[in-house]
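The other protein chains are all here in position, but one chain of the complex has been omitted.
And then subunit A:
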Amino acid sequence: MNSGREVSDGRLTVEGFSVAARAFADKWKIHNQSFPPWSWVPLINRTLHLSNQQEEGYLSLEEILILSSLEESPEDESLNVATDCLEKEESVDHTILNQENEAHYYDFHIVYSSSYKVPVLYFRGYCSGGQPLSLDVIKKDLPSCSVSLLHESKWTFITQEEHPYLNRPWFKLHPCGTEDWIKLLSQSSISTGCQMPVDLYLVSWFSVVGQVVGLRIPLEMLN
């Protein structure tokens, strides 16, 4: 019987999502220190207090800066540590080449879909003045392998939809087929058939999904 601590059909319950989210955020903090940590945003709604025993919410990673690598811009000084590291191929840093030589900020939210019973990635980009970035501009910020992933894979495409809780347009990575490739990941990594421990669900999920938006996770997180 499913103890609730394992996922066998590639899908998550809402409680499983909360557990997986905490585990993901903890591992990220330990292994991915070049990035800020993910924070958990509870769904305590302004107008409704959703008084659930198990707290519902989503994961948030915000204000990820993507800027130009041109050394002459004085604004880069706060990130010059990262700029130096560009030489080293192994360095895991989040300074990514930006074609327009201006600061682009990105917010990422991992939200649970009760309909599809899988996590969904929402993201948006904006300039320092807050003006939203169009998808064309965002695609230019993504590493080229991400863009080709988007084009070639039938499982990943991006649409502009309203954020389920924030009443604003965000971009969403479509959840179609998530449970299928999660099952594939389970088969390859865990010896006990298709079972995947709930703790590892989001880590595995993000190892695929993150690549689409140019966020890599270190291999240590998958242990």
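Observations on the structure shown:
One rule holds in what follows: contacts are C-beta pairs under 8 Å (C-beta built on N, C-alpha and C of every residue); 3 or more make two chains touch, one makes a residue touch a chain; residues count from 1.
Criterion: contacts and distances are computed from a predicted model.
Think of the chain that is not pictured: of "ER membrane protein complex subunit 10", "Autophagy protein 5", "Cullin-3A" or "3-ketoacyl-CoA synthase", UniProt labels it "Autophagy protein 5". Annotation: of A:35, A:116 or A:181, A:116 touches the absent chain (contact as defined above). In the full complex, subunit A makes contact with the omitted chain through residues 45-52, 114-116, 132, 160-162, 164-165, 167-169.
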